[in-house]
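Of the protein chains in this complex, all but one are displayed in their positions.
Up next is chain A:
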Amino acid sequence: MTLLDPGMDLTLRPMRYPDFYDRFRAAIRNTWTVEEVDLHSDLADLARLTPEELHLVNRLVAFFATGDTIVANNLVLNLYAHLNAPEARLYLSRQLFEEAVHVQFYLTLLDTYLPDHDERVRAFAAVENIPSIRDKAEFCFRWIDSLGELRQLRTRADRRAFLLNLICFAACIEGLFFYGAFAYVYWLRSRGLLSGLASGTNWVFRDESMHMEFAFSVVDTVRAEEPELFDEELAGQVTAMLEEAVAAELAFAHDLCGDGLPGMSAEDMHTYLRYVADQRLARLGMPPRYGAENPFAFMELQDVQELSNFFERRVSAYQVAVEGTVSLDEAF
């Protein structure tokens, strides 16, 4: 039996994919709650933003308002339905919880940043009214619907359609749309702005990274089980899909940045997105499409471990769920 074979496998012993189970457990150890994030300190920063910066932040908040809900929908409608291993579904259940926490985080963010009730309503309506956000949402919806009413992945074509959906949400949505949005947050952070948003984003970013890694690990598994699904045509489709995502995210960047802000422009963001897209292709074992270099030095910072000054901010590095019992002679 392979991972994409239809059915409702219930067997955990012997376990076919212990890697998925390990990811599930690691995710639990990284539980965080919205109450731990201090967004209030951002209010003083908001008051001193320029109109251009404020526009960017408002658009960003509007995107975040609905982004994770869309991902959660695809998870339930497509991924959970077709990944037929209980350990994989354990991970997906956990991911669904994390998406819910993200939704709560961004709702709290919106309620904190936008004191006006009507503005809050407008932020949620952005997915219909603001073209740069609507286009990204439509891209997502199209891929959610791409499997149609498919209840079981019987044919090679079904499975390839599923793979494209999985890759789309990992590489284009979590791995590109969200990564683009995070870059704006860290750009603001590098200028000493909105550290509350950045500290929450650290946690969201960590979760999203794991979601993406899980999806890619599913791809690796399917590739090992059914190598014939992977051919030039699939690579071409993935590249085309990424090109479309880069274009949508670039339009969003033009909307956010206008004529450019200090240290941030649509042009730089375009380079960054192409760089990220190449990274996704490389992870999928596909040739790079753009050959772009990372233009954002502040993103380098996200790759190295943090050493927080404990007086000043809560570190995001602690784990929950520790194991073992008291003993006095273990090596340490």
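Assume a residue touches a chain if its C-beta (ideal position, glycine included) is under 8 Å from a C-beta of that chain, and two chains touch if they have at least 3 such contacts; residues count from 1.
Note that contacts and distances are computed from a predicted model.
For the omitted chain of this complex, the UniProt record lists the protein as "Ribonucleoside-diphosphate reductase", which is one of "Glycine betaine ABC transporer permease protein", "Polyisoprenoid-binding protein", "Formate dehydrogenase iron-sulfur subunit" or "Ribonucleoside-diphosphate reductase".
Of the candidate positions A:I144, A:A181, A:C257 or A:V276, contact with the hidden chain is made by A:V276. Among A:E52, A:D135, A:E213 or A:E226, only A:E213 touches the chain left out of the display. Touching the missing chain, out of A:Q104, A:S195 or A:T239, is residue A:S195. The set of chain A residues touching the chain not shown comprises 23, 26-27, 29-33, 35-36, 41, 179, 186, 189-192, 195, 202, 205-207, 209-210, 212-213, 262-263, 276, 279, 282-283, 294, 297-332.
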